[in-house]
Every structure is written in structure tokens, then in C-alpha cells.
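A short worksheet on the structure shown next.
A protein chain is absent from this complex, but the other protein chains hold their places.
The first chain written gets the first letter, and so on, giving A and B; residue counts start at 1 in each chain.
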Amino acid sequence: MSEEHFVVIGNGPAGNQAAQTLKEKAPEARVTLISKEREGYYKPCLLPEYMAGKISEDQIYLSTVDAYKEKGIKLRSGQEVVDVKPRRREIVLDHKEVLRFDGLILAVGGRPRIPEPLLVFRDLMMTLKTLEDAKTWIEKISRVDRVLIIGGDLTSLAVTKALIALGKEVYFMLDENAFWPLRCNDDMFQDVSDRLSKRGVKTFYNCKLNSMAQRSEHAVEVRVGDDIFEAGLIGAFFGLVPNVGFLARSGLPLDRGLLVNETLNTGFEGIYATGDCAQVFHPEIRDYWVSIGHDNAKALGRTAALNLLGERRPVDVATESLFDVQGIKVNTSWWMEF
Amino acid sequence: MPKVDITIEVCGMSGDGTIAAGGLLNAAMSEAGFSVLAFDSYPAEIRGFGRCVTRSRIGNEEMLALAEKTHVLISLDDEQSRSRIPFLEKGAAVIFDNKPPSYVGEGHAIPAHVEPDINLFGIPFSDLAAEASGSTRGRNLTALGGFAVIFGLPPEIFRHVIQKKFAPKGEKVLQANLMSFDAGYNFAMTAFEDRLLKILTPPETEEKTEKLLLSGNVAIAQGALDANLKLYFGYPITPATPILEYLAKALPEKGGKVLQMEDEISSIGAVLGCYYAGQRAMTATSGPGFALMTELITHGIMAEIPAVIIDAQRGGPATGLPTKTEQSDLHAAVFGGPGDSPRIVIAPTNVTECYEYTVKSFQLAEKYQTPVIVLTDFFLDNRVENVPMPQASKEALKDGNIYPDPSAKGPYNRFELTESGISPRAVPGMEDFMFTTTGLEHSESGGPNYTPENHMQFSEKRHRKIQGALEDLSIPKEFSKGGSLDVGVISWGSTFGSALEAVQKEQEKGLKVGALKITSLFPFHDEIIRGFMERCGEVLIPELNFQGQLANLIGHLHRKDVVRINQATGKPIPASIILEKIEEVLKA
Partner (left out) sequence: MPNPVIYSKEPEDFYYMDVNVPCQSACPALTNIPAYIRALYEENFGRSYEINRMANIFPGVLGRICSRPCEAKCRHGEAELGRPVNICHIKRSAADLRDRVSSSVKRIFSPTGKSVAVIGSGPAGLAAAHDLSTIGFSVTVFEALDHPGGMLRYGIPEFRLPREILATEIDQILGSGITLKTGIKVGTDVPMEDLMTGHDAVLVSTGCYEPNQLNIPGETMPGVYSGLQFMMDICAGQMPDLGKRVLVLGAGFTAFDCVRSALRLGAEEVAVCLRRTEEDLTVTEDEIFETKREGVKIHSLMVSRRIMGNGVVEGVEFMRTRPGELRPDGKSEVTPIEGSEFTLPTDAVIVATGQRPQPFDTPGDKNNHGLLQADSASFRTSLPGLYVTGDYLTGPSTVIEAVAMGRKAAERIARDLTDQPFREKVVRLEDTLITDRQRAWDFLPRQEMPTIEPVEDRFTGMTGEVETGYSPDLAETESKRCYLCYLHYEIDLNRCIYCRYCIDVAPRDCIKLVDRIETNTSGAITGFEETSNWEDVNAIVIDNTRCIRCGECMRVCPVDCISVTRVELTERMNEKGI
């Protein structure tokens, strides 16, 4: 096997676009796309609508697992990367297979964040990131009447809408720790709270979550401030954190995400990060930013691929849609829709 | 319950416990009420570096043949299992050890090779087994635990079959295996919570008939036991050895004896001697051993002594392919040996028939005073089917001997010329019925006689006698709605199941296709066969040999050339190949 081998980790918009671009521009190269999820390439932002039953599973797919073969991309679905050895140019899969690469693009996306102080309640809270998560919600939701949402990121509002559409009673606890696209302030909380209340959502903010305890199979007792109530399900929505924990031993530069320069390079030749997992330093804004949103991710995926193939293209920074979240600038284009 | 028809493979390196896992799987499936047809393949060398594969076809209708595609692959060794990937059905499940003992390079793990639609289930077999039982040896059981959860089988069924298999080996071994199974079960229950396929959950209320998991060889041995076999003589040879092994244990318990001889020649000699003395005896061998026996078989024909010989065919010629299957001893069985030597050759097509035909062979041998050759093959001998407990009828167990009338006066002519060619046979010790027996051509009294008339007369007698056996031999069975057929498939032995499956599929499509099963290979019912052929546009004869030995035997009965499918690969022929050929012939 003397041909070049490019590996892309992650089958989201960024990974997908990166793999396709690599195959288009370097048809002779071997391209392997590794995806932890078994499902094909789908739009996660449609999951709340899927949950609400407004669209079918087929409608959320952008590409099925079979389509990759036609494009000449080797898709390894349901397989997880557990380590990257940048100097040896190897990646290690969960089943102990070691792959050598000539170029690597990390597009592992994010995973739901739960702030450390709430971790003790982890087992009582559900998150929504993947299709599998959505299916779990659907399975459980039919058996409960009331759902408590904690946090307040973009997904939480969409999920709240879906829950209302399903006729569920929704309690919402706005948490200052939520991954909000704007710096949180009281006015904003008040605004959101009012909107939610109008839709019949009981809203808490500036309250302390005291305890949560499983009372029966479908009831968790929650104490928020002075209130005590039971909820059938509890969803935690604190945004996403880049899913880079598996790189802890790798030596790749990590902060919140993978630190890369404006060409998405990690500092190691031939190793790039893109999409939600990349924390990009950009000289123009003299700061780091993390991109979210489907279209941004696609654009970043393409840029990473082109740069891996020898270009030195800086990523575009659309300054008008930059927001500061916990000291990190966030580039979003889709949150406005909500 | 929806139709179930899935094929499960277990594949590993020798030493992984592959065959044991396959056996437990079959037992559990049988207990769950499914039909099972299974076949293992393993290397010829003892504890070599070789691949072991068990294939089990599971369904809720009778299984006729192995299927070509696999729906579930349980990999105990990814290096070995790689070769099985081309046989995977789309969307198949692959259960593999995702924590093997060492890191491997790209391509040395099964996930590297599967299509993305394949349902991968990674279970750390070795680690779980070690955690649960203290040793990795139970890893095959851990794999079964995972399998049981994923496919929705109740664990009790597996625990029961594990109990049955391992209880004799002591409590410690049993517990270690049970714990390894449970470890896999519990792991998969949590790990795959959202992905369980559950397509094999057995129906709860349906009444189940008690079924037995039997291999062809065991069915033969059991048939012989039920037929009151007195003595068994044999020399070990794959694939016939399990008959020797089984009888060595079971026959003495019934008052019989098993003697391992120095070779196949003495084995057949002893069988003839025993029958000469009036008792039932049997030997089983494979091609190379059968070749050694032919001279004495013809002695039995000449001296009109009964004998039962199982020829478990394997790949040949000579030592050939000891662990591969083939149907290439047909010519040798029918024609092998010096002289004009007609004998009876019958061939069962499935495990139940293995039993029935063995039982019957004793009667035939006795009545027609001739060696009877039962032709099986590696695939039939070693495949496992779950069948209702076979039981021979009283009629089938009757003594087949025709003895001389004790009240008859005058000298006893042992080889008396009769209309049927059957001369009533006395056995040594019967008063007033003394006779001589020889391998030389002889007259009615048994004394040597080389006159031209006598040899002509006695050659004719022996042929008349054997042809007369047709009335006792199973007639070819037709599987069609009758009338004219576009294609007729004629098949024998282990290949018949595949032929019938292919034909049934075509019939379901409404095509005019039929199958004819021939189990009596010599003598054969030429009128019936010709009658079938006359109604067929084309006749197809699939068999596992290169020469087309059945086609050579009966092809002349057709008005034009028969279409042959001659597969000499050492592997059973899948229905799909026959199906393709039918389609091809239909198109032409």
C-alpha cells in the first residue's frame, strides 16, 4: 500500500465535507472516514423535530452509509478512535487496530456538556446530541407527562418546542452556566423567561438546584429553590464541548478544543482539526473561536481538506456573527433562526 | 411468528473453542424450537494452526440445505474470520472480540473489512471471560452470551445446554462456562441496549415436538444399534471414525462387541464371517478403505453372503482431501471390484434417512444375501440436524433372512436356482443343511463348477436377484405438481437438499420445475426415472464430483444429453448455484 492514506475522524458535516474534498482533489489517495456512530450522515439540528414526530427518520439523513463506496471513500461506521499518535502518524481504534495515515483531519464534533457541579446528577439527566439519543427520548417520552429542562442552550429551546407539540408539560430551569450564544445577562434571561412563560412553560431562573432523586421509574423528585416537584424526564442542555477527551495522551495541543491556527493546522504536519472540535486561533481577530452550525462546519471541512493537500487557506471569520462564550469567541450563523 | 431463516457462523482458530460454541449454539436453537441444519469444517491436522468454521442454518421450517450467505458471524479470531466476509449478507451482524490480546495493524481486525452497513457488535470476549471465570478459556461462551442477547434468546435455554455439555466435566468447569456465558450476556445487555435485533425470540405458546440434534454419523450408528447389530468391525478413517467411536461406547452396553481391526480388509472379512455365521455385522469406511475392501465385497457377492458397508465419502482419489466432502465414490460403489458383481447401493439424503437406510440395509443384505453399500459423504456425516427422535418400525426390524424350509426332504442346495434368484440360505449349524461356500464359481450345491453354461446361468442368477431387490428399494421420489416440466433436477445424497430448495424456490415463482430424489443407486428404477425425464424439457444433475457419476449412470435414460453441474470443490453445493443453472437452462 504505497498510495497516500488520508484519515478523517467524524461523520458530521465537517468530516463529510473534508472526506469528499480529499477524494475529489486527490482521487488517487485512499480516504478513510471513521465514524463512532453507526448511522449515516444526518442533520442533528433536525433531531428535535424528529422527536416531535414532525419528520421521519429518512428525512434527517443527508447521506446513507452505502453512498460512500460510490464516492471511493472507505467508511468505517460504528468504530471509535481512542488515541492518536501524531509523531508516529498512527491512530488507534477501540478494537485495538492501529492505522497509519499520511494526513489526518479531526472532525469529531462536540458532546453534550454538563457542568461539573451537576455531574452528581448525571444518571438522572438526558442529553440530545445523536440520533441514538433522540430515539431514547422518543422511547421514554411517551411514558411521562412532565419534563424538566435545565440549562438553556439553543437545542433546549427547540426541544422545548417539540415537547410542547407533544403535549407535555415543560418546566425550564435557566442556568447561567448554559452555553448561550450571547453573554448571559439578566435582561436576556428575563426575555427568554417571558417567552417561555407565554407558551405555558414554568420557568425558574436565579434559582439553585438543591437536589434530584429518583422516586419511581418515571418520576424524579427535584428541589429547585423552595419548589419541590416531580418530573418524568430531565434534560440537560449546556451546549456542546469539543469531543477531544480521547486525545489527552496524544500530545496534540488541547484547550477546550483542538488548538489550530488559521489554516486549521494543529502544529503537526499533515494533522488538521475542523468543525466544532477545532478551537481556531485567528490572527485577524487576535483570538480563538469555535464555529458551530452546519454550514460553517461544511466550509471548515473543505478548508481543512484543501490545506492538507497543500494549500494554505485561512478560514473565513464572519465577524458580524461572533459571540463571546466563556472567553471564547463563537461563530454562529444558524442560531438566529430560533 | 414471522418466517425465520438465518445462517450463523462461528469462526476461529483451532484452540478457540469454535466447534464447541457451534455445538452449543445448535443445541440451544433446537431447544428453542427452531429447525437446525449445521455443518462444521476444521483443519485436517490435530492442534494445527488452522481455521475452524461452524455454519448453522436456523429456521422455523425444515431446513434442506446450507445457505450460501451468512447473517451472523461470530468471530473468535479475526484473522481467520476475514475469509468469511464475502459470504456475509447485506446488513449482517458480526460479533467480534474488540479487545484482542494485542494491537494489530490496519486490516488485521474484522471491522477493517466489513461494509459500513454491517452491524458490528464488539464484545471483549477474553476480558469478560477472564473477569467472570478467572480465565480466558470461556471466551467462546462469552461470545454466545452476547449472541443470545442480541438475538433475543432466553438465557435459560443456553444455560441448560451448557449444563448438559459441561456437567460431566465437573462443577468447576461448568461454573466457569456458565459465568463466562453470563458475562457476555450481561455485557451485551447494557452495551447494545438500543441495538438489540431480537429476531430469534422463540414463540412462547407454540407446542414443541421433542427433537434430537443428530449428525449423520450418529444417526447411522443409532440405526445400526436399533437394528440389533451384533458386531462392528472397523478401522479409523475420516469421516467414518465417529461411527466407530459411538458404537465402541454404545454397542457393548447392548451386549454387542466392537473390534478395531488392523485394516479395512480384515474389517470386511470379519463382517462377512459374522454374517456367514448368521449374525448382523457392519463396517464403515471412506474411499481409501473402501478400495481395499472391494475384493472381499465381491467375495460376498459370489458367495452370497450379506454385509453392511458404510462408505462415508470424502475428497479423493487416494488419501485426497480427508476433511472435505465429495460424492465421487459412486462409480466405485456400484462397479468397484472384479467381475460382474452386482450389489445393492443406497444413499440417504438427510440425517433421518441416514437412520432409516441403515436400519433397512440389514434387512436388504439378509434377504438378498449380498453386501449392501450405504453411501454417505463428509457433509452428510458431519452435518447436524434436529430431527424428531427416529424410531424404526417393527416391520423394518424384522429378520430379512429367507431360510430353507426345515421340512423339506432331499439334499440342500445352498445356491438353488429360483425364479427370484434368491436361494434360501442356511447358516452353519442348521441340522441337515450342510453346504460348502467358495469364492470360486459354483453350482447349485456350492461345489466349484467352471462350465460355460453354469457360469452364464449363475451370472444371470446373481443379476436377477439384485434386480429383484428393486421391489424393496425406495422408489425415486418426485417433488413437483406432475405434468410436463421445463426443467427436472435429479439428485442424490447430501446434494439433494440443495436441489430441492432451489426447485422449491422456482416453484414458488410459479415455474414448471421439479425435483427427483434418487436414493437407490443400484439397482435403480430406470422406468420411473425415464418416465420423469420424458416429462422434462431439460434434465439437470448436480453432484459433488468432477465426472458427473450419477449422470454417467442414468444419463442414457434421457433422450438427449443431461445438463451436469459437477462441483469438485470439497464443499457442499449451495442451492443458489443450482438455482442459477435452472434459470440459465430456462432462458436458453
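In the analysis below, a residue touches a chain if its C-beta (ideal position, glycine included) is under 8 Å from a C-beta of that chain, and two chains touch if they have at least 3 such contacts.
Since we're looking at a predicted model, the values are computed, not measured.
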Among listed residues B:Ser102, B:Ser393 or B:Ser407, the absent chain is touched only by B:Ser102
Where B:His71, B:Arg137, B:Arg280 or B:Arg564 are the choices, the one touching the absent chain is B:Arg137
Of A:Lys25, A:Lys43 or A:Lys96, the residue touching the omitted chain is A:Lys96
Out of A:Lys54, A:Lys69, A:Arg122 or A:Arg249, the sole contact with the unshown chain comes from A:Arg249
Note that subunit B touches the absent chain at residues 15, 49, 99, 101-103, 126-127, 130-137
In the full complex, subunit A touches the hidden chain through residues 82-83, 92, 96, 116-117, 119-120, 248-249, 251, 253-256, 259, 267-268, 281, 286-288, 326-327
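We take it that only the chains that are shown with their structure count from here on.
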Subunit A and subunit B have mean C-alpha positions lying a whole-number Å distance apart equal to 57
Touching subunit B in the complex, subunit A uses residues 38, 65-66, 68-69, 75-79, 92-100, 132, 135-136
Subunit B contacts subunit A in the complex at 96, 98-100, 102-109, 111-112, 115-117, 119-120, 122, 194-195
